[in-house]
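Note sheet for the following structure.
A protein chain is absent from this complex, but the other protein chains hold their places.
Chain naming follows the written order as A and B, and within any one chain the residues start at number 1.
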Amino acid sequence: MEILVCVKRVPDTAENEFELNSAGNDLDRDDLVYSVNEWDNYAVEEAIQIVDKIGGNVTVVTVGDDESEEVLRREMAMGANNGILLTDDAFEGSDGKGIATILKAEVEKGKYDLIMTGAQADEGAGQVGGMLAAMLDLPYASLVNKIEPGEGKIKVGREIEGGNQEMNEIELPCVVSIQTGINEPRYVGIRGIRKVASVEIPEKGASDLGVDASAVGEAGAKTKRVDYFVPDLGDGAEMLEGSTDEIITALIEKLKAKGGL
Amino acid sequence: MTQIYAYIPFANGTAEDVALEYPSAAKKIDAGATLTAVVAGTGADLDKVANAMTAVYKEVIKIDNAAMAYPNAEIVRKALVSVLPADAIVLAPHNTFGMDLAPGLSIKMNSAYAADIVDIEGIEGSSLKLIRQELGGAVSTHVTTDISAGAVITIRPGAFAPVEGGSAGGSVTDKSADAGDLSAKRKFLEVVEAEVGDVDITKSDVLVSIGRGIEEEENIAIAQELADAMKAVVSCSRPIVDAKWLEKSRQVGTSGQTVKPKVYMAMGISGSFQHLGGIKGNPFIVAVNKNPKAPIFQVADVGIVENILEFMPALTEAINEL
Partner (left out) sequence: MTPSIIGPASYKLFGFFPTWILAFVLPVIGIGLFTYIMARRIAPLIRANPDNRFDQIGLRVKNLIIVWLGQVRQPRYMLAGVLHILIFAGFLILSIRSTSLVIIGFSDGFVLPGFGGVLGDVYNFIKDYAATFVLIACIIAAVRRGIFKPKRYAVPEKYGKDHTAEAVFVLGVISTLMISESLFEASELAYEAANGAAEHFLAPLSLVWIFKKLLSAAPLNVLQGLHIFTYFVHDLAFFFFLNFLPMGKHFHVITSIFNVFFMRVKKGNIKPVKYGISDEQLDDLETFGVKKLEDFTWKHMLDFYSCADCGRCSDQCPANAVGRPLSPRFITIKARDLIFKNYPMSGKIFKSKLLVEDIYTEDEIWSCTTCGACEEECPLGIEYIDKIVDLRRGMVDEGLVPQTLQKPLKALEKRGNPYGKMEKKRAEWAESKEFQEICQVKDLSEDGEADTLYFVDSITSYDDNMQDIARRTAVILDKAGVDFGILGKLEKDSGNEVLRFGEEMLYQDLKSQNTEAILETGVKQIVTADPHAFNALKNDYKGLPPVKHISQVVAEKIESGALSLKSCQTADKVYVYHDPCYLGRHNGVYEAPRKAMDAINGLTRVELEKSRDRSFCCGGGGLMLFYEPEEETRMGVLRVNMAAEAGANVIVTACPFCLVNIQDAIKVAGKEGEMEALDFTALIEQHLE
């Protein structure tokens, strides 16, 4: 099976303490560390496992700048066969639809049976997989936590509320977005990355892909992030005092406001 | 005039809570907008939900088709594209169904898409200003979305205040005939129920987490009652697992599970470094502990110095009375 996995380089929530810059409108990015989006990593592992089982190739693709090459290499160190970097100044500032448009162009250049994305990213909206599928007129399933490959179709489990699993049968080719926990991604260390350090990763821009530059990037984006801000976060806990009844009344109000009730 | 359509998810003849939250969201988009509920499905359950919605929405569109006996996102999308006007603003929940439906819907309707909205500031010209959270809730962002050609917006369930329903006196319009071809390349097979007792604490939005303050194994029932009242799941810190009072899968911490709930009730947990390392996503932390110097109070949003064995039953009772 020929599998394309779309991955993204993101600031790592586990390894960062996010702070705003002095202007207060963006993250303080000086000290941020980035890595591959956790969900995408599960998708790549799943793709590798499928190929290990039934044969084929795994290609990882990302839309980003030069630094995004790092995540492609990490995924190739895991076992992906090829990497493709889609990069162009015109791609900067793309919204989800823009990214899906760029990916669609690349998908159409190849012949893939299965296209995977992560179900979401910590900074994203969980949108690219669904959009890409709709653009390609391919069937789609989100939040996939189980894949059983079959002839011309696959059986997928989707994670739905209450820890239940919704089983579906989907015709190939299709797009699926992968939920964490579907597998146990293998570890990639510095050594693994160095092993693939010299592998050629082709870069493609808007003209290579035949993408209309005005349909992507800042220009084509309908949804744009204006700024960052930190909702009021006090220092230490607000101590509730008074009689138990008073405390409970106050607490219930707060829980309601925060979605705890 | 802005036309807003709210997709009503339902199961077993009952609409999900988000159905009551859309009107608040719609009002924040444009107080003067017309708001229409869209209910898609089949049979008696569909009729029941559609009728119930007339109490909340003035207009209710019903799409009845046997293909939607189970809400298959691909089919629902086709139905919505056929029935709704191209420049509609469509609201959907940001849950497992909404994530399946909404991105593709925005493409097929050729409209803007904004996901997982927690608050709305309103329209300026053709631009709608919204608030989202990023990076596991560590930061919030304002986003603008161009709604001139319509938009699909998913809202975070629970983020908007539910309206008191009951008096809209709306009517149901049956648009089943407009649904068109509802064939799909994705076929729903079945729902596999989660195994009983196999609780995944990483997937729960609210955790009632207990530590050594629970004192005895029998007292776990007290925490479970509170969790039931809050529709939450009981998790715990390391000592509880060590004592074999709860299974390892319930443990929060660097050596246990990493959880990303919205609300974390730390009951009798002192808040060790290792424990806190398992809590991500900046949840709203309520800490109850006898010891006013417990480190958990440094990181909690709300702190209460009480004995959890007395406090939890009182809280449970108060919540059940709501």
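Worth pointing out:
What we mean here is this: contacts are C-beta pairs under 8 Å (C-beta built on N, C-alpha and C of every residue); 3 or more make two chains touch, one makes a residue touch a chain.
What you see is a predicted model; the values in this text were computed from it and never measured.
The residue touching the chain not shown here, chosen from A:27, A:78 or A:211, is A:78. Panel shows chain B; residues 212, 238-239, 242-243, 254-255, 258, 272-274, 277, 295 of it touch the chain omitted from the view. Chain A meets the missing chain through residues 12, 14-17, 31, 33, 35, 78, 184-192, 194.
In this section, only the chains that are shown with their structure count from here on.
Looking at the complex, you find that chain B touches chain A at residues 72-74, 77, 95-97, 99-108, 111-116, 129, 132, 134-136, 138-146, 151, 158-159, 184-194, 198-200, 202-203, 205-206, 230, 232, 262-263, 265, 280-282, 284-287, 296-306, 310-311, 314-315, 318-319, 322.
Across the interface of their complex, chain B is touched by residues 11, 13-14, 16, 18, 20, 27, 95-97, 100, 119-120, 122-123, 125-131, 133-135, 138-143, 155, 157-171, 174, 177, 181, 222-231, 233-234, 236-240, 244-245, 247-249, 251-252, 254-255, 258-261 of chain A.
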